[in-house]
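What you see is the complex with one protein chain gone and the rest in place.
Labels run A, B and C following the written order; every chain starts at residue 1.
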Amino acid sequence: MSAALPGGRALSAPLMGHETEPTLFELSVSGRRASSFRTSSLPEWSAEELVPAELLAASPVELPEVSERDLVAHFTRLSHRQYSVDLGAYPLGSCTMKYNPKVCDEAAAAAAFAHVHPAAPPSCTQGWLELLVELEEQLCAITGMSAATLQPAAGAAGELTGLLLMRRYHEARGETRTRVIIPGSAHGTNPASVTLGGYQVTTVGTNERGGVDLDSLRAALDDDVAGIMLTNPSTLGLFEEDIVEIAAAVHEVGGLLYYDGANLNAILGIVRPGDMGFDIVHLNLHKTFATPHGGGGPGAGPVAVSKHLVQYLPGPRPVRNSDGTFGWATPEHSIGRIHSWHGNALVLLRAWTYLRLHGADGLLAVAEIAVLNANWIKGQLRGTYDIPYDRPVMHECVVSAETLERETGLRALDVAKRLLELGFHSPTVYFPLIVHEALMIEPTETESPQTLAALADALLLIAREAQEAGEASAAKQAPRTTPVRRVDEARAARKLVATYDQRP
Amino acid sequence: MSAALPGGRALSAPLMGHETEPTLFELSVSGRRASSFRTSSLPEWSAEELVPAELLAASPVELPEVSERDLVAHFTRLSHRQYSVDLGAYPLGSCTMKYNPKVCDEAAAAAAFAHVHPAAPPSCTQGWLELLVELEEQLCAITGMSAATLQPAAGAAGELTGLLLMRRYHEARGETRTRVIIPGSAHGTNPASVTLGGYQVTTVGTNERGGVDLDSLRAALDDDVAGIMLTNPSTLGLFEEDIVEIAAAVHEVGGLLYYDGANLNAILGIVRPGDMGFDIVHLNLHKTFATPHGGGGPGAGPVAVSKHLVQYLPGPRPVRNSDGTFGWATPEHSIGRIHSWHGNALVLLRAWTYLRLHGADGLLAVAEIAVLNANWIKGQLRGTYDIPYDRPVMHECVVSAETLERETGLRALDVAKRLLELGFHSPTVYFPLIVHEALMIEPTETESPQTLAALADALLLIAREAQEAGEASAAKQAPRTTPVRRVDEARAARKLVATYDQRP
Amino acid sequence: MSAPFVPHTEEEIGEMLAFLGLSSLDELFSTVPAALRLAGGLDLPRQQSEADVVHRLEVLGTRNRPVGRSLVCFAGAGAYDHEVPAVVRSLASRSEFMTAYTPYQPEVSQGVLQAIFEYQTMVARLSGLEIANGSLYDGAASLVEGVNLAVAATGNSKILLSGGVNPRWRAVLSTFSKGSGHELISVPLTDGITDFNDAAATDSAQVGAVVIAFPNFLGCLEDVAAARSVADRTGARLVVCFDPVAAGLLKTPGSLGADVVVGEGQGLGTPLGYGGPYLGLFACHASDVRRLPGRLVGETVDIEDRRAYVATLRAREQDIRREKASSNVCTNQTLMAVTAAIQLGWLGTVGLREVALRSARAARYTREALTAIDGVEPAAGAPVLREFAVRLPVPAELAIDRLVEEGYLAGVAVREGYEGTDVEGTLLVAATERRTREEIDGFAASLEKVVR
Partner (left out) sequence: MSAPFVPHTEEEIGEMLAFLGLSSLDELFSTVPAALRLAGGLDLPRQQSEADVVHRLEVLGTRNRPVGRSLVCFAGAGAYDHEVPAVVRSLASRSEFMTAYTPYQPEVSQGVLQAIFEYQTMVARLSGLEIANGSLYDGAASLVEGVNLAVAATGNSKILLSGGVNPRWRAVLSTFSKGSGHELISVPLTDGITDFNDAAATDSAQVGAVVIAFPNFLGCLEDVAAARSVADRTGARLVVCFDPVAAGLLKTPGSLGADVVVGEGQGLGTPLGYGGPYLGLFACHASDVRRLPGRLVGETVDIEDRRAYVATLRAREQDIRREKASSNVCTNQTLMAVTAAIQLGWLGTVGLREVALRSARAARYTREALTAIDGVEPAAGAPVLREFAVRLPVPAELAIDRLVEEGYLAGVAVREGYEGTDVEGTLLVAATERRTREEIDGFAASLEKVVR
């Protein structure tokens, strides 16, 4: 009983110091417990009476044994070692880290929704079903599509769903196509989904204005092309100016257009994917509609489709019955189920809440201000950072530290680390891949002009420091105020320790 | 629109740096808002139509104007600048900073309790009334008393209530007594309450074993004495060994014994104030029964009394009617109301929950382990710190840095500040007043042996550092890792700035 | 030994006892006289699991009728159904605020200290005075402390107490005056407004405080200037019980002449909670700061000259001043003060005004709807704001009970300690910004049924 494993000491919380927080396993003391259960007078059959001897564990799986008090201290301290939107700006490009309204948390916690069993009969879930049907209708109104599935649990799941819809569409027409086109700037989930959808990726180039290279596209198009996946605005934050031509060209060869909705925030109420000519659209509710990202999920990636694809949607789908009640129905030619149940329902509820809070006017303002913010910050950085495709951006802007790197040694990574010290999460770095030393900045509409100005000032300061001090600049040492400093990523991969039990 | 007032930058959160967090006033931008209200089609009478001109404010009171996002960032960052039980050990003597079970938070947030109007008729509040009656019964069982009022909002309010009960008791017997006895080690609320109760304080001395000096007490006792206020165990953490003699002596002159229940944690299930001879007892539910301290409140300070005082209790009181329903009744000779409503009801509900979770067996264990922890840590510190009255303690121990101060210059305050760096909240310092350089350590039963060992090690380390380095020791510079370092308290009092508007 | 939140294993207990040279936990209590030891243990049930306790709470909860969609709230009398958004609950329940105590160590308490500093600033602005403290228990406690301050400052202990002050607060003041020895002199209302004419007879030299409420218990807007002149004449402090929400529309009590402003802050983000914990607001002139009860946070700097906050003028408080302290308060209602700061930050300048305005509109509409019913009369003619009294042709308690069945919490029967107005069948009705036209129309229709 030495002081080796202090349970109640806050030395690892940044408030009091920067020591390592022990793992829960190190806080464990055999014989402690926090759990308790309902009292019941059921017969107390033994494990041996309930489980055949050959299947019964000889000894139980070892889990941490801690008091509720130590459990709380541990995870509260861990939370103090975690940056989040609620602490400050999080301009992580492509991720739309906007503020998540607190009312959505309460909505998702209400027993009337949170404690409904997914297999309960519709008589027990009319509220849920009505909400889901409404959400689907709203998503269709926003995207300009005819119907949607709410099952996909995230954007990538939506993509794969979309590709399977594409496949089914072509199959139904008796066609077997093998290729899907994506631009070089696409998010990694797009090509990965294409492969899982059973297609091959054909990459098309980017023109000097940052758009899809039409010649390259036309050269790639033939009747072996199942479709194209695009995000518009693109991952460069640019609106695809030639979208009408692209749509016409793809449709001409019988292909479908898939819209990666990760960047939908920029165009809410401005233009709808359906009107641009897209046939399939996924939405990232955790981005556009402010369902919190949860440290990496859960999200929700509903897929909306145009009329001719509705019959293929995954099922069962929540539907409004003719008598005004709500129920489930599976489309006749459904590709089948893609989630264990009905999708990430409590995430869907958050999005429903967000949409109600905003309405048509609120969503338009979201897009307008998101775009205003991105253009403003780009304008502030012009002249200091490179701007690869310098034309008006949508909700995010991609700048580059290429020149700075060449002249001062300052890399995008250094900028990111120094920004942490200056009180901000860093932008996305080294994405999209087609831009060197890329910094992808997405301020979102919920950050104030004052925050933007401070962020711009910080980015300009970092550049100035590098110009003045080169390799000796603060960024090269950064971050110095965080719970840990630069982390050895190479070692993590080389000597893999992925569980506490693998520690040397 | 400069970068003067960043809203979304987390530089003030200890995770990212130690800059000052701006006040909400500094984050304010005229014209911003977070609030919204229910839609209603009521006539939109103007302010002028509703309020006489001479009473209508010419301009509205200025409040911060911020977005919900900035409101969240501000208070989340403030929370990261605040130590708490949930982050680590908080051995603040006399305050019983034990772990507060999370289930109590949920209980107190449930709409079925939290949204009940205090003037709703009993037909709407049977659940509440039953709970309050049960709580009263349990508090009586624990203290050995006959009935209790739940109205007092904190310990001090309970004290004053008790003194008014004392007054009413003597008045009813046609007596006018003027003095109340308290020991020198008493908490400051005791003498202050005595004055507000219309009595004069007579202080009695402490004997060499840390108890009330019986001779001094006997000398002070006469029929002008209304009663005595004691906490047992005392603020020295010592059980008052002569309590039977004290009770007899006070009762002999017709006085009453008041029990300050701040230290009740030590004796749960071991001995009851009623059995020791006390007539009036207050409890600090925020201490003993783990209702969280809220940064300084709310608390709850119910007062339990012996049979002959029940008729004087404040009213109305929740009661069990003869038909099994519950209602309100005011004792015939009640001293009257002492709270706007029924007391801090949601705090009472937390205590009720805590008591149910513990039961008789759990409460006994609480006392046993609280006392074990205090004695253990005292044992560890013996030989390094002075121990003014070195005999077995109850739930807390008072040690002193007197010798260390003399030999090395290390003051209790330095110990406290260095302890912050080492990851702990500090003990209570300079109290009780009768011990020089006092450090009052109350580990509580919810801290593990490992935490205690780490705490003891830290205290020993601090002493060792002082012995080795004297004025150059780390403690003199401490704290260095906290959001601010030693704070200029003298200046705060000298140049009072108690509001943002008073800033120079 | 077993308790749900005690971490110690039997083995650890054994080791710790061994270190102390003891062989059982019982021996820890050797200093407790054997004769006093509780023989059979506490007469309480045994410990229960969290799940069991939650189950029981749910059952008890079904026996309450909270206000909400199925019991629309028109009750007030010091506790109001104002909008509290999720963001306020979310921030105020952060465990750093919940599980800290009084900020004795400022270096690790800047979060609570700064929040209180912001709260103090807001309360000072709302009251129109320079200084506000860090909270007291509730409105009644603030009133008691306000009167104590006035008496201490003037040396006079007679209190002219308006009949328009919340009767529960007056009752509390009366209870505590048994200890302090203050003499309370009731000043009656005439048509809802304090009538100081008779009070003129009081020996003015001995008056320490004049106390009125603005708006008063009946929702009426008092003539603060008249009270101020009584205070001026007698050399007393003017103590005004105010409502922080009404402050969204009204001139501040300070600007109208109050020396001390006290009030109930429940409406600023704290749930009805069956009456507590609430929030005692307290403000005074800077010249009275040394008599201020309770905690006060001040701005200062740390040794590196960074802005810092600290509990200041501690010498006023009981822990230092002991029997000479003007107040005994120690634990106060800090969490509610933090909550109020968050709620006021959420409201902002415009939002607070809107709450006051929308409440006043709802109240006026309700009053017109109710008094349009045959037999229902206004109980006072003075201008009212969020709350008003009506006289019913049936006992108020009866109407309340009947209306509960209809889904309305109709108001509060005016009875306890209320003087100066005929209280037979008087019902005090409040309407906040949360009340919609449909709800009010439904309420009026139901009341009509009940009085018919």
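As a convention for this text, a residue touches a chain if its C-beta (ideal position, glycine included) is under 8 Å from a C-beta of that chain, and two chains touch if they have at least 3 such contacts.
Being a predicted model, the structure only gives us computed values, none of them experimental.
Within the full complex, the chain left out of the display is in contact with A, B, C.
The chain omitted from view is touched by exactly one of A:177, A:286 or A:317, namely A:286.
Taking the whole complex into account, chain B touches the unshown chain at residues 1, 7, 15-16, 29-32, 36-39, 66-70, 72, 76, 101-103, 105-106. Residues 50-51, 55, 58-59, 68-69, 83, 85-86, 90, 95, 434 of chain C touch the missing chain (whole complex, contact as defined above).
Criterion: only the chains that are shown with their structure count from here on.
Between the CA-based centres of chain A and chain C the separation comes to 45 Å, rounded to the whole angstrom. Touching two or more other chains at once are residues 18, 32, 68, 72, 76, 80-84, 86-87, 99, 101, 420, 446-449, 482-483 of chain B. Shared interface positions of chain C, defined as residues touching 2 or more other chains, are 4-7, 12, 15-16, 48-50, 52, 85, 87, 89-90, 95, 108.
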